[in-house]
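Let's turn to subunit A:
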Amino acid sequence: MKTKFLSNILLTLIWVFLTGEYNLNNFLFGFVLSFVILWILSGVEDQGKLKYFKIVPRVISFIFFFIWELTKANIQVAYEVITPKFNMKPGIVALPLDAKTDLEITLLANLITLTPGTLALDVSSDRSVLYVHGMYVEDRKEFVEDIKQGFEKRLLEILR
Partner candidate 1 sequence: MLGAVLLGLLFSFFLVFAGSYFKGRLAVLSSLVPISLFVYFLTYIPDIAQGEIIYENYEWIPSFGVNLSFTLDGLALLFALMITGVGSLVFLYTSAYLKNHKYLDRFYGYLSLFMAAMLGLVLSDNLMSLFIFWELTSISSFYLIGFNNDKADSRKSALIALGITGIGGLLLLGGAVLLGDVAGTYRISEMLAMRDVISDSPHYLLILLLIFGAAFTKSAQFPFHFWLPGAMKAPTPVSTYLHSATMVKAGVYLLFRMSPVLSGGDIWHTILIAVGAITMVYSAIHIIFRTDLKGILAYSTISALGILVFLIGIGTQAALIAAAVFIVVHALYKASLFLITGIIDHETGTRDVTQLSGLRKVLMPVAIAGFIAALISGGVPPTLGFIGKDLIYESTLHYADSAILLTGLAIITKILLFYGGFVAGVKPFMGKLPEKFSKLHLPSPLMWVPPLIMTLAGIVFGVFPGLIESAFAKPIAMTQAINYEEFHLKLWHGFTTILGLSAITITAGTVLYFTIKPKHSLENFIAKFDVVAPKDLLIKLSEGFALFSRFWTNSFQTGYLRHYLSIIVGFLTLLLGYLIFSDFSLNIDVSTLADLTIYEISILIMLLLGVLYVVFTKSRLAAVAATGVVGLSFSLLFLFYSAPDLAMTQFSVDTLTVILFVLVLYKLPKYLKLSDSKLRIKHRILSISFGTLITLLILRVLNEPKNTEISEYYADYAYKLAHGKNIVNVILVDFRGIDTMIEISVLIVAALGVFGLLKLRLKTRDKK
Partner candidate 2 sequence: MRTIILKSASSYLLPVLLLFSVFILLRGHYLPGGGFVGGLVAAIAFVLDAFSNGLDKTKSVLKFHPGFLMPLGLLIAFFSGISPIIFTDMPLMTGLWAENPIPVIGYIGSALFFDLGVYLVVIGASLTIIFTISESA
Partner candidate 3 sequence: MTNDIIILPLVVHLFFSILLMFFWNKVNFQKIVSVVGNAVALGVAIWVFIFVYNNGTYIVESGNWSAPFGIVFVGDMLAVTLVLLTAIAGFAVSIFSTISVIKARLRFGYFSVFHFLLLGLNGAFLTGDIFNLYVWFEIIIISSFVLISIGGEKNQLEGAVKYFALNFFASMIFLTALGVLYGLVGTLNMADISLKIAEVENRTLVEISAVLFLVGFGIKSAIFPLYFWLPASYHTPPSAVSAIFAGLLTKVGVYALIRVFALIYGGDSFLTILLLTLAILTIFSGGVGAIIQNNIKKVFMYFIICHIGFMIGGLALYTEIAMAGVIFYLIHDIIIKTNLFLMSGLIYRIKTTTNMKKLGGLYANYPKLSLLMAIPLFSLIGIPPLSGYWPKISLFLASFNAEEYWLFGALVFGSLITLIVIAKLWSEVFWKDQPQLDFPKKFIYFNQLRFGQKFTFIFPVAFLTFVTLYIGFGAEHIQQLSQRIATELMNNELYINAVLKQ
Partner candidate 4 sequence: MEIILAIITGVLYASGVYMIMRRSMVKLILGIILLGNGVNLLIFLLGRITKGEPPIIDSAEKVLEGVYADPVPQALILTAIVISFGLQAFAIILVKRTYKVLKTDDLDQLNTTDEDS
């Protein structure tokens, strides 16, 4: 019930953003609209349990971390792409997962993919392993640890 209401509000906000009209009427309209959509979709389970106040600072720091990683890796890839010789040591690495929920796994995988040089290929059916394709797998342990200590840890901090 609560999560429904929150989703409703969230959707309403998205609507208001989307339309770009910030006034009561539009808010109400968006609310009704979101309500209808949620009603129609009432089968969808809500996985998000949002604890706003704890999360916000972590999210911000995470975003900066992510941007930093993104830039770093992009430069590496850019260099690789432009220079005539390939220096990569690519490979597919099995990454044991601490992330458990769908949301956690998905976010982790997406972030890994968005970071240049790595691509989350698939999650094992028992959700225990994330297979990641990396461009620079010089040392697979280091590769695994980087991700686990970097993305996964920070992400789980936010989400749990």
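If you want to know what made the cut, all candidates are chains of the complex that A comes from, given by their letters.
Things worth noting here:
As a convention for this text, contacts are C-beta pairs under 8 Å (C-beta built on N, C-alpha and C of every residue); 3 or more make two chains touch, one makes a residue touch a chain; residues count from 1.
If you're wondering where the values come from, they're calculated on a predicted model, not measured in any experiment.
Within this complex, subunit A touches only one of the listed candidates (1, 2, 3 or 4), namely 2.
Those residues of subunit A that touch candidate 2 in the complex are listed here as 7, 11, 14-15, 18-19, 21, 23, 25-26, 29, 33-34, 37-45, 47, 102-103, 105-106, 109-110, 120, 122-123, 125, 127.
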